[in-house]
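Only one protein chain is missing from this complex, and each of the others stays in its spot.
Order as written gives the chain letters A and B; numbering starts at 1 within each chain.
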Amino acid sequence: MRKIQFSPPLLTLLPGLTLLPVLFIFLKGIHNGGLSIFSSFIEASFHPALDAIVLGSSWRGLRVTIATALVSWSISTFIGLILGIFSSSIFWKTFNAPSWAASITRRILAIPRSIHEILWGLLLLQGFGLSPWVAVVAIVIPYSSLVARVLSNQLDALDHRALIAINQIGAKPFPGLITALGPPIIPIIASYSGYRLECALRSATLLGIFGLGGIGTDLQLTFQSLEFNEMWTGLWMLGLVMFSLELVLSWCRKNLYRITKKYQFSFILIPLTLTFTTFCFFWLKESEIGAITNFEWHNLSLPTLVEIESAFKELPLLTLIGSTLILTFLSAGIAIGIPPLGLMLFPSRLEVNIQSIIWGILRLIPPPLSSLLLLLFSNPSFVVAAIALGLHNIGIMGRLLKEGIDNQTDRKWHAMKATGAGPSASWLYGYMSSQSPSYLAYASYRTDVLLRETAVVGLIGGTGLGWQLIESLSSFNWAEVTVLIILYSSITLVGESISDYLSQFWMSYTTKKSTASHSFF
Amino acid sequence: MIRNNLKIFLLTPVITSLSIQPFATAQSQETLFIGAIPDQNPEKLNRLYNLLSNELNKQLKVPVKYVKVTNYPAAVTAFRTGSLDLVWFGGLTGVQARLQKPGSKVIAQRNIDKKFRSVFIANTRSRLQPIKNQAGLKALKGKRFTFGSESSTSGRLMPQFYLQQSGVLIKDFAGKRAGFSGSHDATLALVQSGSYEVGALNEQVWKVNILRKRVNESRVKVIWRTPPYADYHWLAQPNLDKRFGKGFTSSLQKALLSFNKQSKSQEKILELFGAEKFIPADVKQYKAIEKIGRQLGKIK
Partner (left out) sequence: MLELTGVRVLGISTDRLKNVELSVGNGEKIALLGPSGAGKTTLISVANGSLKPHEGNVLWHGKDLSRISSRHRAAIGTLWQELRLIEELNVSQNVNAGALGRHNLIWAIRNLMGLIDSKESLTCLEAAGLNKEMIDLPIKELSGGQRQRVAIARLFRQRAQLLLADEPISNLDPNLSNKILKLLIGKENDITIQIPESVIISLHRPDLIRYFTRIIGIKKGEIIFDLPTEKVNSSEISWLYK
């Protein structure tokens, strides 16, 4: 028997193997007791409540969510761009500063993003009370740091010969930097920030589910009281916004080159965005009728070292870390493995379109809701949480994979068809193979995201660091909160470096430059 | 051209921040902000609290605004930070809030809150028999069990307390843990479906669901009623008299206590609250909750 080789396309399918244990446990606990509730859930999707109170309340919620997303997105992009420049090696090099300056800046900037925006939101809520700005700041903190990471990576990966040439002729460092690196980086920034806007909308919704206002709040409360007709009103409205945003952004990505070729245009875009943000800023103020809009710090009684030490000893830390990691790996396996498996087994145009629609719905339903829904069918286990988290991310991975495939040539696929290979094998060899390195690069990035996201479903499974953190927060036990936050963020920091390493490995796997929409994750 | 655009680009945030100023100082009138822990569906809470705001506004002659709060700890925090003046708390959250904001006043509760109960419900397929006395809770060992929201008094704290009293710990349940469905309705749905064999919830919610015929009684039944304990209550900020004038807190209390079924709007409010009337509440009755909260680690 020969040694098994792990070729890239094979590696995209392998995570699908996690399905075996997951489905085994899930199906073992499955029952039909939740059928009537589930059917009323499905039925309600065709009959969303349309009376004025529900419509009005959903619209108000949606306004808050959209405004929160837009304001936090533009602020975080702005801050992220500045921080990104400051944390790039090329910036420090231009000023003849030692190279460790950049790496220290990077390391410090990794801390804000090591904590999921939900946790930031819940923490800030404790300090600042109810305010629509809590959600905004909760998103801005990790997002700025994420944008900074991507920008600095991209800046350093650019071809620096033009910059060297410009500096040789005696240009001042900063104008030199902008002139040489501005034009190539702008399409990348534009494409990436578009992607961040989608994320911001999802995050703003999720923050609502955790009690920070907006449409998410309505979704959560109506769902929990099983008022499905009311819930679908909100969900469809959110879906409409989400899908139109996705359509607009994917159009922009496709025509990005043409748009950004007009260098001037990019500069008009920035004040335009800022003006728009200002508008949203007031819109958000306006939307939270009755809410208290000031944003000030209210003192918390900070825990003493002794308390922290005893919390450290009392919490079952190893179990918590273990369950967090298991949850991450299972959900990542599902999220990464299913889109290629599904497309491989059902590659016809019609089947692909059906899968796209399913992915859209999966992206729309936030994981805390889907986990409760799954729980109606299966006995509780951490697997339910993993599936819920995995399903949501299938929606994201699937769309990305399809976008990548749509942007590549179909020549190899034709070549495979012409050898007489069947549709599945042709798809696997002709499409997936070329797509696999960038898909794997994105998958390792996504696993890193999932590690943070386990916080949002821990509640249902009653497992993981995220769940324990929410429990400690609701007990106002600051010593435990401190220990858990430090622990959680150290794990995600380690996770991030591993994922960075893998991601870079796969990016450099093919010598060809991969399509713009993928290169920055 | 680029230079000009850059200027605009740099100036916009400055302009933005300048123009915020007048807006920020526009609010000056004292408003009474009321809120509630989100233990019911938001549409009902919206209706209920808008009615209540109008009624209080009529009686107290101050602007009253209802602020939607979306989770239990957020309500506590909002009270601590002074974002909310009058909050409808559960037993545990009320105690948490009072401890974090010394001097705040318990001003009223419903007639049913003095002797509130939780019920333990079981899926019929679990073959669990009605439990005669508290020691019988031992039968729940090894079962799949769910609470409601993690900060709920009737959905978590008291049930967990009675379980613990009779020697059943969380780790005795199947999978060595209990679920947290998030709400009373969800607990009911999950136990009825059979995903969890047993669950604990607010007795009032159970009764309302029976009345609305949302319970399939061949699937789920009550196996135990807890002993009575004090639960929900109105909690007011300590500084209301200072802000709204002397005696405001007591007129607020009087207003709530005066609600009766003669007035149409008041009747509606009481009905939505599921109460006959509001009665004065005594701080002392929550001593037990505080003790239990500390015992179970929900209060530090």
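In this text, a contact is a pair of C-beta atoms (placed from the backbone, for glycine too) under 8 Å apart; a residue touches a chain by one contact, two chains touch by 3 or more.
Nothing here was measured: the structure is a model prediction, and the numbers come from that model.
Considering the complete complex, the chain that is not shown touches A.
Within the complete assembly, A:Leu13 is the residue of A:Leu13, A:Leu55, A:Leu272 or A:Ile326 that touches the hidden chain.
Interface with the hidden chain, as seen from subunit A, comprises residues 1-10, 13, 344, 411-412, 414-426, 428-429, 433-434, 436-437, 509-512.
Convention: only the chains that are shown with their structure count from here on.
By the touch rule above, subunit B contacts subunit A in their complex via residues 1-2, 5-6, 8-9, 12-13, 15-16, 19-20, 23-24, 27, 33, 38, 40-43, 45-47, 65-74, 76-78, 80-84, 96, 100, 123, 144, 146, 150-151, 175, 177-183, 185-186, 189-190, 192-196, 214, 216, 219, 297-300. Partner subunit B is touched in their complex by these residues of subunit A: 29, 31, 33-34, 36-37, 53-54, 57, 78, 122, 125-126, 128-131, 208, 210-213, 217-218, 220-222, 224-227, 230, 263-264, 267-268, 270-271, 274-275, 277-278, 281-282, 285, 290-294, 298, 372, 375-381, 459-460, 462-463, 470-471, 473-479.
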